[in-house]
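Below: one structure, written as C-alpha cells.
The complex appears here minus one protein chain, its other protein chains still in place.
Labels run A and B following the written order; every chain starts at residue 1.
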Amino acid sequence: MKSYLSYKIVFITIYFIFLSLEIFANTTLEEKVKKLTLELRCMTCQNQSIYDSEAEFSNDIKKIVRSKFKEGKSEKEIKQFLVERYGEYILFKPLLNYKNWFLWAFPFILLVFSLFFISYKIRKN
Amino acid sequence: MSSLIGFASLVLAILFNAYLIFSNFFIKNNGKVFNLFIRTSSVLTIISFFSLMFAYVVSDFSNFNVFQNSHSEKPLIYKISGTWGNHEGSMLLWVSILSIYGLLFSFTKNIDLKFKQETLLIQSSIHILFGLFIIFTSNPFLINSVIVEEGLGLNPILQDPGLAVHPPILYAGYVGYSIVFSQAIASLLNHNKNKDWISVAKKWSLISWTFLTAGIALGSYWAYYELGWGGWWFWDPVENISLMPWIAGLALVHSLLMAKGEQLLKKWIIFLSILCFSLSIFGTFLVRSGILTSVHSFASDASRGLFILLIFFIITGFGFLIFLLKTPESSKPINFLFINKASALVINNILMIIATLTILLGTIYPIIVEVLTNDRISVGGPYFNSTVIPIMIPGFLLMSIAPILSWQTNKVRNARLYVLGFVVISFIVLIQSYFSTFNTWGVLGLILGIWIILASCISIISSSKINYDFKLLQKINPYIAHIGVGVAIIGITCSSVFKNEYELNINEGDKFQIENTMISLEKIEMTNEINFQALRANFLIEKNKKIVARIKAGKNYYPVSKMITTEAGIFHQWYRDIYFIVGDQKDNNWFVKVYINPFVSFIWVGVLIMVLSGFIGISKR
Partner (left out) sequence: MNRLIIFLPLLILLMICFFVLMYLLSNKDPNKPPSALINKNVPIFISKSLYDSDYVIKSEDLKNKKVLINFFASWCIPCKVEHPLLFEISKSYPDVYLLGLNHKDKSNDAKNYLSQDGNPYDFVGVDSDGMIALEFGVFGLPETFLINENGKIVYKFMGPLTKEIIKNEIIPLL
C-alpha cells in the first residue's frame, strides 16, 4: 500500500518536471511548420498529411503556412484561415466546437465513469 | 473449367451447411454424421478457393476476376497472391479461413458434444451468410463474356511480397474470432453448465490474437517500405479497424487469465468474445464499403457495403441478443483489493476497452457528423495520439508491476527492488535526454519501455529455478510477452519522437554526410523489368572510409496500369534505419529525402517476441 503510493509520487513528480521543461523549449520556424502541416490533410491525397505528401497541393499549402508564420500569424489563425476555405475536413485534429465536443469528451466520460466503478468495487470489498 | 468447379463447390458447401442446420431442428444427428457434414462443407470451400487460385496461376482469362486483376507476365508469386489481391478473392479467402477454423475445431476432443456441435452450427451459419454474400454480390467465378488473350494487370502497389503473407495472416486473426464468438454463444445457449469452454476459448482466442498481431505488424512493415514516407503507423481508418479487435482481443486474453485465479468474470469474457468478432466484421464492412478514405489501397463498392452491413447487424445483433436473454448469473465476486492481480487485470481490461471504444468513435465520428450536419470533418493521428496514448500509459505502468502482485492479498513482493529500479531508470533516461533532444513523450516512453523489460526480467529471474525445460518457458511466458511489449514501446517511441529527416538536391557522384555516415549517390540507372520500368539511385554508405553497404532506392513505372510506385531503399542497422526516397529531377539535380529512424527495428523485434510468446501460450496443454 505504502510502496504503491511512493510509485505514484515518484511518477507524478517526474512527469511535472518534464512538463515544465518543455515549456521553455523555443521552437524554430521549420518546427512550427512541421507541427502544423502534420495536422493538415492533403486534400488531393488519400488520407495523407500535408507534411508527408509531395503533391502539388501540399507543397502550395506548405508555402502558405510558412509565409503566414513569417507574417507573425499564430497557429490558430492559420488553421482558421484554412478552415474558412477548405472546411474542417482539412484538420486531422478536430476543432473543439459544438460538433466535436462529444468526440473529445467521450474518453474522459468513460474514464471518470470507470473510476467511480472501480472505487465502488474496492470499497465494497 | 476451374471456375465451374470453384463455384459449384462453394454452392455445395453452403447447401451442406444449410442442410445441417435445418436437419438439426428435427433429428438428433449423431456425432459422426455431424462431423462428416461439417468437414465436407469445409473441404468444399477450400477446394473452391484453390480452384480460383488455379485459375490465377494458369492465367485463365475466361474467368472475369482473373482477367480484371491478373496479367500473364506477372511472376508466379504475384499470380498466387493475386488471388486475394482483389475484393472477390479476398472474401473467398475470408470464408475459406472460416471453414478451416471450423474444420480444426471439429477435431477437438474431450469437450462436451452438445457444446461442440452448437459451436459448429453457429460457425456454419456465419459461413452461410458470407457464402451468400460472395455468390450474390462478389462472385469471383464469373465467366468473361468475351474471349481475351491478356489480363488487365494487378495494382502495382500489390505486386509485392507483402501481399503474399499479410492478408492471409491478418484474416487468420480476424476470422479466428469467429470460433471464439461461436463458442461464447454456444456456452450461453448451453446455460453455462460446462466450464470446458473457458479452457477452449483461451486457446482459440490466443491463436486469433497471435495471428492478428503478426498480421498487423506485417501490414505495418509493408506500409513502412512501400508507401515511402518513413512512417509505419498513420492512424488510418484501415489501421484503426485492425487495432480495435486487437486491443479487445488482448483484453479477452487477459481476462481469460483470471479464470486461472479462480475468479471468473464470465459475463465480461462472453461480452468480449462477441465484441472481438463484431469488430472484425465491422472492419471488413468499413474496408469493403469504401466509405472511408485510406492510404491503403482497396477494392471497394458501396452496394456491397449494404450487404455486409446487414450481415454485421445480424451476427452482432444475434450475439448481443442472446447475451441479453441468457445472461450468465453472476459468478463468485472477484477478490477486488486496492492493488492485487485481480484489480490490476480489471483496470487494464477497462483501459483497453476505453481505448477500443475511443478508436471506434474516432473512426466513425466523421460519418456521424456528416449524416447529422452535412459537414465533413477529419479525425486523424493527432486526435488518437492525444487520447488513446494517455489512456494506455497507466495500463503500461500497471503491466510492468503486474507480475509482482499477488492474487489474494494486497502485498507486493520485492517492492523495494522495483521502486529502486524505476527511480534509477528514470534518472538515467532523464540525464541521457538532457544530452540529446528532449521530449516529454520520448522520455516517458523510454522509461516505460525499459522499466517493463527490466521488471519482467527481474520477475523471470526470481521465479525460475535451475531446471530449464519447456515447462519453465511456459511459466515465464507472460513475462516474455511483456518484454516484447517493452521492446516495442522503445522502438515506437524512438522512431516516432527522435526521427530525423534530411532533404537534399544532389546529382550523380555527389557526397554528403548524415550523422557520422558518409553517403554518396553513385549513379542513377533505368532498367526494364518483366512488367515494369525501374529507376534506381545507387547509394554508397561509408563509415570510417570503409564501404558498409550499397542501397538502391527509386521508383517503378508500370505501363499496364500507368502507375508509379515509390520504392524506398532502407539500410537496416540494429539501432537505426537509414531510409532513402528519390523524388523528381529538377535542374539536373535529384530530390532525395533521407530519414534516420532510430531503433525502428525494435518494433518488429518486439512484435516477434509477442508472437513467439503467443505460440508458446497456444502450445500449452
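Here is the rule we use: contacts are C-beta pairs under 8 Å (C-beta built on N, C-alpha and C of every residue); 3 or more make two chains touch, one makes a residue touch a chain.
Here the structure is a predicted model, which is why all the values come from computation and not from measurement.
Trainee: For the unseen chain, which displayed partners does it touch in the full complex?
Mentor: Contacts of the omitted chain with visible chains: A, B.
Trainee: Given that one chain is not shown, which residue among B:Leu189, B:Ile291, B:Ala534 or B:Ile618 touches it?
Mentor: Checking the options B:Leu189, B:Ile291, B:Ala534 or B:Ile618, the one contacting the hidden chain is B:Ile291.
Trainee: Where the complex has a chain not shown, which of B:Ile198, B:Ile364 or B:Leu472 is the residue touching it?
Mentor: Answer from the full complex: B:Ile364 touches the omitted chain.
Trainee: Looking at the whole complex, which of B:Ser70, B:Ser106, B:Ser242 or B:Thr316 touches the chain that is not displayed?
Mentor: Only one of B:Ser70, B:Ser106, B:Ser242 or B:Thr316 touches the chain omitted from view, namely B:Thr316.
Trainee: What does the interface between chain A and the hidden chain look like in terms of residue numbers?
Mentor: On the chain A side, contact with the omitted chain comes from 43-44, 57, 60, 64, 83-89.
Trainee: Mind pulling the chain B residues that touch the left-out chain?
Mentor: Residues of chain B in contact with the hidden chain: 271, 274-275, 278, 282, 285, 289-293, 302, 305-306, 309, 312-313, 316-317, 320-321, 323-324, 327, 364, 367-368, 370-371, 374-376.
Methods note: only the chains that are shown with their structure count from here on.
Trainee: Distance-wise, how many Å sit between the C-alpha centres of chain A and chain B, to the nearest whole number?
Mentor: About 26 Å, centre to centre.
Trainee: Show me the residue ranges of chain B that touch chain A in the complex, using the header's touch definition.
Mentor: Counting only chain B, the residues touching chain A are 229, 231, 234, 236-237, 293-295, 333, 335-339, 343, 346-347, 350, 354, 357-358, 361-362, 365, 369, 373, 375-383, 386-388, 391, 397, 401, 410, 412, 415-416, 419, 422-423, 426, 430, 438-440, 443-444, 447, 583.
Trainee: Which residues of chain A touch chain B in their complex?
Mentor: Residues of chain A touching chain B: 1, 3-4, 6-7, 10-11, 14-15, 17-19, 21-22, 25, 38-39, 41, 45-49, 52-54, 87-94, 99-100, 103-104, 106-107, 110-111, 114, 117-118, 121-122, 124-125.
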